[in-house]
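Shown here: the complex without one of its protein chains, the others still in place.
Chain nomenclature is as follows: A and B, assigned in order of appearance, with residue numbering initiated at 1 for each chain independently.
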Amino acid sequence: MNPLDWWLLLAVLLFCIGAFGVLARRNTILVIMSLELMLNAVNIALVAVAQFRAGSAGAGVLFSLFVITVAAAEVTVGLGIVIANYRAKRTVQADRFDEMKG
Amino acid sequence: MADANNSVLVILPGIVIACTALLVFMADTFVGRRKEILPWIAAAGLVAAAAVAAAQWLDVDELGSLWDLVTGRGSAVFGGREGEAGFAGMVALDKFAFYCTLLFCVIGVLTIMLSDAYMKKRRDAMGEFYGLLLLVIAGMFGMAVSTDLIALFIAFELMSLPTYVLAGFLRGDVRSGEAAVKYFVNGAFSSAVLVFGLALLYAASGQTNYAGIAEAMSGLGADAESGLTVVALVFVAVGFGFKIAAVPFHGWAPDVYEGAPTPVTAFMSVGIKAGAFVGFLKLFTIAAVGLGDIWTAALTVLAVLTMVVGNALALPQRNLKRMLAYSSIAHAGYLLLGLIATGASLDSAGSSAVLFYLGAYTFMNIGAFGILVWIRNRRAFRYGLDEVAGLARTMPWTAIGMALFMVSLTGIPPLVGFWGKFYLFTAIVDAGMTWLAIVAVVMSAVSAYYYLRVVWYLYFREAPEGAEVVADDAGPALGSAVAVTLAALGVLALGLYPSPLISAAQGALRVLIGG
Partner (left out) sequence: MEGTDAMKLAVALIVLLPLAGFIVTLVFGKRMGTRAHVLPVALVTATAVLAVYAFEWVFRHQEEPFVWDAFTWLVAGRYEVTWGFQVDTLTGVMLLVVGIIGMLVHYYSIGYMHGDGGYYRFFAYLNLFMFAMFVLILANNFLLLFLGWEGVGLCSYLLIAFWFPKKTASQAGKKAFLVNRVGDFGFTLGMLLIFVTTGTLQFAGVFDKAEMIGAGTLLWICLLLFTGAIGKSAQFPLHVWLPDAMEGPTPVSALIHAATMVNAGVYMVARSYPLFMHSNTAMLVVMVVGTFTAIYAAYIAITQNDIKKVIAYSTVSSLGFMFMALGAGAWAAGIFYLFAHGFFKGLLFLCSGSVIHAMGGEQDMRKMGGLRTRIPVTFWTMMVGAVALIGVFPFAGFWAKDEILFADFTHHYYVVWVVGVVTAFLTAVFAFRMMFMTFFGESRADAEVQAHVHESPKVMTIPLVLLAIPAAALGVVVGWPPEEGWIHTFLEPVFFDVEHEEFAWLGTGGALMAFSLVVALVGVYVAYVMYLKRRELPAQLAARVPWAYQASLRKMYMDEVYEVAPIRSTIAFSNWLWTGFDVLVIDGIVNGLARLWDWVGAALRQLQTGRVQNYAFGIFAGMLALVIVVGCIWGV
């Protein structure tokens, strides 16, 4: 395997760990942290491709900068929503939000 | 398509919208009590954006041929010039983007009108509401113009993040908050999947520019269809599939639609869906055009699931908002047919049918939700099906409007919904996938049951017992009345005479797909 494949494998692993966190953690704060992990997996993949893939444009690095920025914005919005809900419902447990279903 | 001398000009409509958003945020602190001016500023910004887009397209000497467009003889207005690219090919304003810009502005203006009574009750939050709405529309505009993965991602997030806030806009309302949590967690999750897919697409091709990706992929020849591309395209499809609420990525949709404020729901079901479809369409038909086999297969699975599950779940619903949420899922399934048709046949008919349907759906669905808003402005209303029983007696015009939108959503001629389905289904048949058209027709027959059941309740059920109670959002609501009336006129007029819209949609596609 060439170096790129190893890096991509790492990215996939991190992505899956993050996804598991989103699916399994009940605490919304931890869910948001897991989301960050997923996005960082993406960053590793982007930078690795820019560095190691033959004939690739260098835009991957640029891309990862935007991903970092967006991730920050996303966390801000997410935490805002969590806090607003904590005020109304006094909980951050994700599975407590099940009033609407069916 | 050469790069424009001034790249800023290319995204000027988007800049106008975004600046208007900032203006609204700032004006919010200065206007004091006269907050009623904020929706006017927002609407004016949208009109200005549409005008800017039009001005860039409309050569003065072509004004005469506007008449040709109205009479359905061609797409003269869109036929003027080729598109202009900007920012080193990251964005391009072309006929396609122009059509979408107009559509988004219409959606935005209708939403602003729809929300007037709703927002008058929440005057403090007016600035945030209209500002965030404009930011979402700026994101949608970005989806339409971007021709690069990076630009696409930014536009996608610009469209998504304010929507999470809008869904949870009713601070203190448990359901609205719940909607925000659900939308955010699932949305961020699928955004991550999408961007991972984009990264893998970059890994497979080494390019982020749509044209560059297509070129690199065709250079790879048979190697292009590798496991990496399959995973990349499926991940991208998941990301977009989430936004359009395709099954099985739809779980959030009914809950969020039910919990969010109704004007926001109307906007999400139409606007976000349109924005996502536009981005979807452009990415797949330009960048992944050579990989049609793969994404057509993926989308076919999604389309069948979406149509069947969406309609099946809409059947037992007795809450109108929820019923419309599931029906909105089903419509996403029909829309996918257009993409599949283009992928399978490389003919623009399917994609232009999608653009047409997005326009048609805008009027039908904003109208349908608008009626709900309107009823709620007049009396107590929890969106229950039983509550509209016998409405024909007490609010005859409202009942006629509701019946009109339901019949149009069913797809019965001569209303615009019929033409939308007609173009989608003929496109998929022309692409050689008749069985898919049959599934779609059967599913629309099923949908007749729950849509027309509403009509049934309106006209043939006695009103429920109990006196009329004071409205939750009572007050004069001229805006919602105008929005619903405009939507009804659109449904009728485009139903009787769909030619202008369809020729515009076809003209818009010529730039993406030859023919």
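FYI, contacts are C-beta pairs under 8 Å (C-beta built on N, C-alpha and C of every residue); 3 or more make two chains touch, one makes a residue touch a chain.
Bear in mind the structure is a predicted one, so any value in this text is a computation, not a measurement.
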Residue of B:Val185, B:Ala203 or B:Val454 touching the missing chain in the full complex: B:Val185
Among B:Leu161, B:Met217, B:Val309 or B:Ala508, the residue in touch with the chain that has been omitted: B:Val309
Touching residues on subunit B - with respect to the absent chain: 72, 181-182, 185-186, 189-190, 193, 225-227, 230-231, 233-235, 237-238, 242, 247-252, 254-255, 293-294, 297-298, 301-302, 309, 312-316, 349, 412-414, 419, 423, 425-426, 429-430, 434, 437-438, 441-442, 445-446, 448-449, 452, 456, 459-462, 496-499, 502-503, 506
Footprint left on subunit A by the chain that the document does not show: 19, 22-24, 26, 31, 94-95, 97-102
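Everything below uses one rule, namely that only the chains that are shown with their structure count from here on.
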Subunit B - residues contacting subunit A, complex: 148-150, 153-154, 157, 161, 164-165, 168, 171-175, 177-182, 184-185, 188-189, 191-193, 195-196, 198-200, 202-203, 206-209, 212, 254-255, 258-259, 322
Subunit A - residues contacting subunit B, complex: 4, 8, 11, 15, 18-19, 22, 28, 31-32, 35, 38-39, 41-42, 45-46, 49, 53-57, 59-60, 62-63, 66-67, 70, 73-74, 77-78, 80-82, 84-85, 87-89, 94, 97-102
